[in-house]
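All protein chains of the complex are present and in place, except for one that has been dropped.
Coming up: chain A.
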Amino acid sequence: MNSPLSSPPVWQIGPVTITGDVVATWVIMAVLVAASLLATRHLALVPTRTQAVLELIVGTVDQQIRDTMQLPPGRYRAFIGTLFGFIFVANWSSLIPGVRPPTAHLETDAALALLVFLAVIWFGVQAGGIRGYLATFATPNLVMVPLNVIESVTRTFSLLVRLFGNVMSGVFVVGIVLSLAGLLVPIPLMALDLLTGAVQAYIFAILAMVFIAGAMPPKGNKQ
């Protein structure tokens, strides 16, 4: 059985090895961008059916941001929505025969977690300036600074391991059951896998919001 920690190469272009996950990631990105461009081409005040669905999705993301971060969603909608959309589509891409979801590999999840880590710094500095952002490390008091610094690294790591472990274990279990029991038997497991995929996409987005909201200066003494 192939190791779930490695990804088999597909092409070799010069010194660069292209793995199947990179191809899957780029295909998913292209599909998402193309779908968004197509769907937002003819926006009207009275929405068509497609536009109504889109507005529902964007409205839900906005509402979640408002509920979780207690902030106006305008600045975070693009980042959070894209994270959720990409992870959701990537997790469910296991529905297509022959495709292993790119999130079942450590590298993709590491990139996503790194994005969240950088976004926390970016949004934190934007909201409170560098001093304001650094001051959030000293909450609730100065004794907590080392712990908060360590936490900002470990929570990124746990974000990566959580997504990787959940998606990869789903794919892995389906593979094992398929090799033991044969055709059609792992279908309930695949259904469970879809549920896990959706929940993990949701949780990844929620945790990104929580981390970003944690880097905001506390309300009341905004600079």
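Everything that follows uses one rule, which is that a residue touches a chain if its C-beta (ideal position, glycine included) is under 8 Å from a C-beta of that chain, and two chains touch if they have at least 3 such contacts; residues count from 1.
The rule is simple: contacts and distances are computed from a predicted model.
The chain that is not shown carries the UniProt protein name "ATP synthase subunit c", picked from "Sulfate ABC transporter permease subunit CysW", "ATP synthase subunit c", "ATP-binding cassette domain-containing protein" or "NADH-quinone oxidoreductase subunit L". Only one of A:19, A:50, A:82 or A:158 touches the absent chain when the whole complex is considered: A:158. Listed for chain A, the residues touching the missing chain in the whole complex are 3-6, 67-68, 158, 161-162, 164-166, 169, 199-200, 202-203, 206-207, 210.
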